[in-house]
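Reviewing the structure listed below.
Every protein chain but one is kept in place in this view of the complex.
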Amino acid sequence: MPNPAAATMAVSHAKRRSGARMARILPYLLSLPALLTCIGILVPFFSAVYYALQRYNLAFPAGRKFIWLDNFVQLFLSGEFWHTITISLLYTALTVGLEMLLGLAIALLLWRRSFVTNLLSVALILPLMVAPEIASLMWKLMTNANFGILSYFVSVIGIHDFRWASAPQSALFTVVLVDMWVYTPFISILLLAGLRGLPRQPFEAAELDGVPTSFVFFRIMLPMLLPYMLTAGLFRMLDSIQQFDIIYAMTQGGPGNTLMVFQIQAYLQAFTFTNIGRASAILVVLWAITFALSKVFMKNWLRLRERAHGLA
Amino acid sequence: MQGKSVLRAVSLVLIGLFFLFPLFWVFLMSFMTNADILRNPPSVIFSPTLHNYGALISGNLGTVVGTQKIDYMLNLFNSFVLSSGSVILSLILGVPAAYAFARFKFRLGEDMAFTLLSFRFAPPLLVLLPLLIYFQQMGLYDTYFGLIWVYQLITLPLVLWIVRGYFEDVSEDIELAYRLDGHSWLQTFLRISIPLARPGIAAAALLSFIFAWNNFIFALILGSSSVQPVTVGALAFITASGIEYGQIAAALVLSIVPTLILALFTQRYLVEGLSLGAIKG
Partner (left out) sequence: MKDKATSLFEDFAAGRLCRRDLIRGAAKLGIGSAAASIMLNSVQTQAMAANWDWMKFKGKSIKLLLNKHPYTDAMLANLDHFKKMTGMNVTYDVFPEDVYFDKVTTALSSKSTAYDVFMSGAYQTWQYGPAGWLVDLNEFIHDPAANSPDFNVKDFLPNLLASDSWSGVPGEPLGGKGAKQWAMPWGFELNSISYNKKMFAEAKLEPPMNLPDLIVKAEKLQKDIKGIYGIGVRGSRSWATIHPGYLSGLVSYGGSDFDVVNGKLKAAMNSPQAKKFTKLWIEMIQKAGPRNWTNYTWYEVGNDLGAGASAMIFDADILGFFQQAGSKQSGNIGFHAFAANPEKKAPTPNVWIWSLAMSAFSANKPASWMFLQWAAGAEQCLYGATKASQVDPVRQSIWNDKDFQSRLNAKYPGYLEQYQASAPGSKIYFTPQPLFFNLTTDWAAALQEMYAKQVPVDEGLDKLAERVQSQLRDAGIAD
């Protein structure tokens, strides 16, 4: 990629001298409004971090005091919190992984244009348009043992006592299924767009040379698609590790503690138990994990983008 | 080859079923009475009724213990104001920033880009309680403006990252030529860069519109019932005397309509637009 800043600067030089200074501050002028708009949010963010360092339960105003890292120590000493970390990461890995695979498969199926694939590529956005919390209500009804159409279907094929979100064995499966239903379209749309934007030459050349399909897929197409997959994966990961709507509507974190993910734990602490200190601490840990994972994603994104550019 | 295309057709049908059957079922439910919905086993035989839609539109929800007033139409309107307001603001702020990150390598550039993305990391619950206090102090509580501002946390990162990739794929040669013709930077940006990137911008706008539309917690905590979106409004059908599934289904169908219209409108751009570059480097 030629250096655009240098090119722009050259143009500016040709016009007038002051243009050089203009060109230097221009990117800041363009990006600062966006940054400033969001920066307001940092104030509440730091307030919350401050709460995380306190014993702060709204129902015990007299007991409020600064306890430094005690909330965090308490969290990490409890087995429940490790379970929360594990189940949140497992949920994230399962949803992002499965949605990526299914999304990629769908994108490949829809790659070739036809009436049917064009129709489907619009129709498949529909689940994304249903708010997850309302979608979950509908899934809860569809999996109800008495009136649910899906329960009816599985009993027709001979599985009579499948308990969906209500049994510890199948709860994770059920919420992952709903998550896949809602969010796979997000990935497939992004990947389909990516596929259709790929340059033709490498594929035509490979076909002429009689290169095996698997080689084309793994060595040419996937590397070129990877930046798309990473972006889609990044946004999905951010939402998935912070999942609340679907799991809460379907199971409230149960049965038992089966699906007690970060946000549900924090929600209960903050809103139901009025323990603001503990809730903030949980969310700070969640924030740190999200931040670290995103860093990894970002580093690879920048690297892979360069590489994909090289391939094209 | 034969086997392959059969496999392809079967896969397409299965995928279509998985994603569209639940919606089809909800669509049917929106024409059923609650008594028809709550049958064991479920059945597709029923006499369709427009009652659910009628109740939503007229604002009179008939439950078993009398008529309740609901404001679902107001909720729809609020959703529309909040989502479109947020997307428009995000585009005004995000597109120039995306252009800057795509075109210029400048000090702290990547850091700023990452910082903007990182607003997506903060769990909404973490900032919500302090935010409520500040909103009340600043008089932003229960205002569209305040909510649209907060919604930037959802929409801005999305716009920024999709449009940025897009700008990176638009050739600079055309811009350069136009500038050498004696046009200012601003003219070039408005007349050349943005039109070339329009498809990508449309796609980013649609996706962020959807995410804003589906948000739930911000409006609930930061506003009174006069600014609540459909995501909160639809819960009104869970009444103490029972869940009005038919009305939830109808509410769901109605809530899809505006987004669907927008999607059909931008559909050409969505697939084409993203395909020209979007997030590719």
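Read from first to last, the chains carry the letters A and B; within each, the first residue is number 1.
As a working rule, a residue touches a chain if its C-beta (ideal position, glycine included) is under 8 Å from a C-beta of that chain, and two chains touch if they have at least 3 such contacts.
Bear in mind the structure is a predicted one, so any value in this text is a computation, not a measurement.
Contact with the undisplayed chain is limited, among B:S43, B:Q136 or B:S184, to B:Q136. Note that of B:L108, B:M138 or B:I238, the residue touching the chain absent from this view is B:I238. Taking the complete complex into account, residues 57-61, 63, 140, 143-147, 161, 163-168, 250-257, 268, 271-276 of subunit A touch the chain not shown. Considering the complete assembly, subunit B touches the hidden chain via residues 35, 38-40, 63-69, 128-129, 132-133, 136, 141-142, 220-221, 224-226, 228, 232, 235-236, 238-243.
Basically, only the chains that are shown with their structure count from here on.
Annotation: 15 Å between the Cα-based centres of subunit A and subunit B. Across the interface of their complex, subunit B is touched by residues 1-5, 7-8, 11, 14, 22, 24, 26-28, 30-31, 33-35, 37-38, 40-41, 43-45, 47-48, 51, 105-106, 109, 116-117, 120-135, 137-139, 141-142, 146-149, 152, 181, 184-186, 189-190, 192-197, 227-228, 231-232, 235, 238, 242, 244-245, 262-263, 266-267, 270, 276, 279-280, 283-284, 286-287, 290-291, 294, 298, 302, 304-306, 308-309 of subunit A. The residues of subunit B lying in touch with subunit A in their complex are 8, 11-12, 15-16, 18-20, 22-23, 25-26, 37-42, 89, 93-94, 96-97, 99-101, 103-106, 109-110, 112-131, 134, 149-150, 152-153, 156, 158, 160-162, 165, 168, 172, 176, 179-180, 185, 203, 207, 210, 213-214, 216, 230-231, 234, 238, 245, 248-249, 251-252, 255-256, 259-260, 263-264, 267, 270-281.
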